[in-house]
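Left out: one protein chain. Kept in place: all the others.
== subunit A ==
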Amino acid sequence: MHIVVCIKQVPDSAQIRVHPVTNTIMRQGVPTIINPYDLFALEEALRLKDRLGATVTALCMGPPTASESLRKALTFGADRAVLLTDRYFAGSDTLATSYALSMALTKIGEEFGTPEIVFTGKQTIDGDTAQVGPGIASRLKLNQLTYISKIVATDLEAGRITVERRAETGTQVLATRLPVLITMLEATNEMRRGTIAQALEAARAEIITWNASDVGIEDLTRCGLRGSPTIVKKVFAPTARSEAAEMIAAEGTMDAKARAVIDAIFARAPGVEDDLTAQALHHYV
């Protein structure tokens, strides 16, 4: 079985700061990481490899420095790493990104065998759109299984897969035919750490690097800014609320403070008390 995992190198959003004057992102010194949801996808792929035997290819579109993330994927246990990089991809929105990645996936299929499963994370933590996975699936006409919390069964011989998918009010159990594209939810399991031997091997491994023409993209107007129907016209920082919080300056025992807090809540929002009473009855009787 051949599994491809699409990963993205993202800035660690927890450490991002916005420049107070220019309202631009201060990227300097912000470390990059593999998008956390993509790590769940990679871990799921490696578990399938452990169980059923598989070759796992990690695919990343990004600047040349994204090869660091691919090397990390190799350390965790991916067998092969492909970097899709070209200045023509700069400024791609999700439609242009899914186009470039779908072309790379087709090329991977030709070179190394058609993947039975393509994994991605449910979304990235910088763009947060959750659109690239569905975009790739639509372009490659793969069955698409998004927001998957669990792979229930994989029957390679019958070419079928059964999964649990998070819906809005419950969990769907779905069965479909391979090949599929799966986007993984945050997993309940923890990402493995690679061994030192794997790290040494990964440091020496070749990162296969392709540009637009390598993956058969002839029409460059389908890439980057020119291939992106969405246009970002304005970027700005959220406006701060004009007034800061009213501080409750209570003295004395914790109980006195607690009562002061409750009085302050009910003074600001008298209606809330009725809500709480009704609900508390339900919980307390």
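One rule holds in what follows: contacts are C-beta pairs under 8 Å (C-beta built on N, C-alpha and C of every residue); 3 or more make two chains touch, one makes a residue touch a chain; residues count from 1.
Here is the rule we use: contacts and distances are computed from a predicted model.
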Chain excluded from display, named as in UniProt, from "Acyl-CoA dehydrogenase", "Carbamoyltransferase HypF", "4Fe-4S binding protein" or "Electron transfer flavoprotein subunit alpha/FixB family protein": "Electron transfer flavoprotein subunit alpha/FixB family protein"
Option from A:Arg51, A:Arg193 or A:Arg226 whose C-beta touches the chain left out: A:Arg226
Residues belonging to subunit A that touch the chain removed from view: 8, 11, 13-14, 16-18, 23, 25, 61-63, 89-98, 123-135, 137-139, 143-147, 162, 165-177, 185-186, 188, 225-226, 228-238, 240-241, 244-248, 250, 253-255, 257-262, 264-265, 268-269, 271-273, 275-284
